[in-house]
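Missing here: one protein chain of the complex. Every other protein chain is in place.
Our next item is chain A:
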Amino acid sequence: MGKGKRRVAAVLGAGMLASGALAACSSDKGITINIYYAPEDTFQSVVDNCNAQAGGRYHIVYNKLQRGADDQRQGMVRRLAAGDKGLDILGLDVTWVPEFAEAGWAEEWTGADKAAAEQGVLPGPLKTATWNGKLYAATKNTNVQLLWYDDRITPQPPQTWDQMMAQAQQLKAQGKPHAVLFTGAQYEGLVVVYNTLVESAGGHILSDDGKSVVMDAGAVKALEILKQVTSTGITDPSLTNQKEDETRQAFQRGNGAFELNWPFVYASYAKEQPADLPHFKWTTYPEVNPGQPAKTTIGGYDLAVSSYSQHKPEAFEAALCLRDKDNQKFSALKDGVPPSIESLYTDNTPLDASKPVNPDDNPSMQTAYPMRDTILAALKNAAVRPLTPAYQSLSTVISKVLSPPSKIDPQKTADELRSQLSDALQSKGVIP
């Protein structure tokens, strides 16, 4: 009996300690705004800036999520499904906004907050933050893929996929580096490539409202290109194992002539192979239909306010600060994430406006983003991935059905995608 009593006392004691600690958290330091966001090297400085601006009205705490996008999503989803009140601002990958909105986890942006969140933002990135015509997040940063090449191998870069494949064949015949490198592993990266091809061909995977599957002629045309590029010996042997970074490394090792990838590859190239940097060139993504500029899939992050947040007004304010013009510029220059605010692409003042520009410690958009005009042009003609709450299932199904790309049978694969995607939209489908 004595033992039992002691145990009860211990449990009670622990409970009291815990509740005491919780109370201390919420009362002493004013309001705490918890942001759950992907790891970003200098994001803590941005948080510190905003905390200074808040002047003690609230205090933002940066909770780092896991590195992998799937893990980030699951981490937040598990808490939100249980109605966790500890989350205030959610860092959402651009493909998650409809899902979080439809599930009732993200608060709608209205009034002055909405106006501020939309101020000067490029239309493509802004579209990723909306669902059903309402705004559910503020864009934090965007991203877009370009075609990277070495002007010693291909002085004249290809404008279309047909030209690119023909050039690759010629280079192969001459025994030169010839591979077309892209993210061919069975994951989201393959879906990004496919979505770009579909949109550039003028096609659609889903209807605009995200409620039904379209898979039209453009979607089939995209399958044909994927099949052609991967089955004619002009891709890397380990294509089906290559994600963004493997693709970058393969190009840097001299294993390819063309690299389709995000702009982060420039900074890596500059750091790892500075001597060759003048030859590392970029241009817009190749076209599918000659004369029609490619519509490139955009990436990036949006910030949403959790529906369970206990301090929504402060959370909206904090979110707006974390992605305002100055902070987006800071993140762009320090962490390499392209801004979603258009005017920053023509901003010529360096990070520290009082000192002269210096690429090493006082960069400007000009020095950090020599390809900024190309990025901006691509962003102005961007494609978003299908907007639907079921995007995660869609993406899993698409990457599964398209793998390996060399086994695609355009018409048959299109039919398979059509039926599996419509199942996924109705929560009927099994995801692999």
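Keep in mind that, in the parts below, a contact is a pair of C-beta atoms (placed from the backbone, for glycine too) under 8 Å apart; a residue touches a chain by one contact, two chains touch by 3 or more; residues count from 1.
To be clear about the criterion, contacts and distances are computed from a predicted model.
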Open item on the list: There's a gap in the complex where one chain should be. From "Cytochrome c4", "NtaA/DmoA family FMN-dependent monooxygenase", "Sugar ABC transporter permease" or "NADH-quinone oxidoreductase subunit E", what does UniProt name that chain?
Closed with: "Sugar ABC transporter permease"
Task: Contact with the hidden chain (one of A:103, A:166 or A:277) - done: A:103
Open item on the list: Please identify which residue in A:173, A:275 or A:430 touches the non-displayed chain.
Closed with: A:430
- [ ] Just name the one of A:241, A:273, A:292 or A:346 that touches the chain not displayed here.
- [x] A:241
- [ ] Quickly run down the residues of chain A that touch the omitted chain.
- [x] 70, 74, 77-78, 81, 99, 102-104, 186, 237-238, 240-241, 389-390, 392-393, 396, 400, 423, 426-432
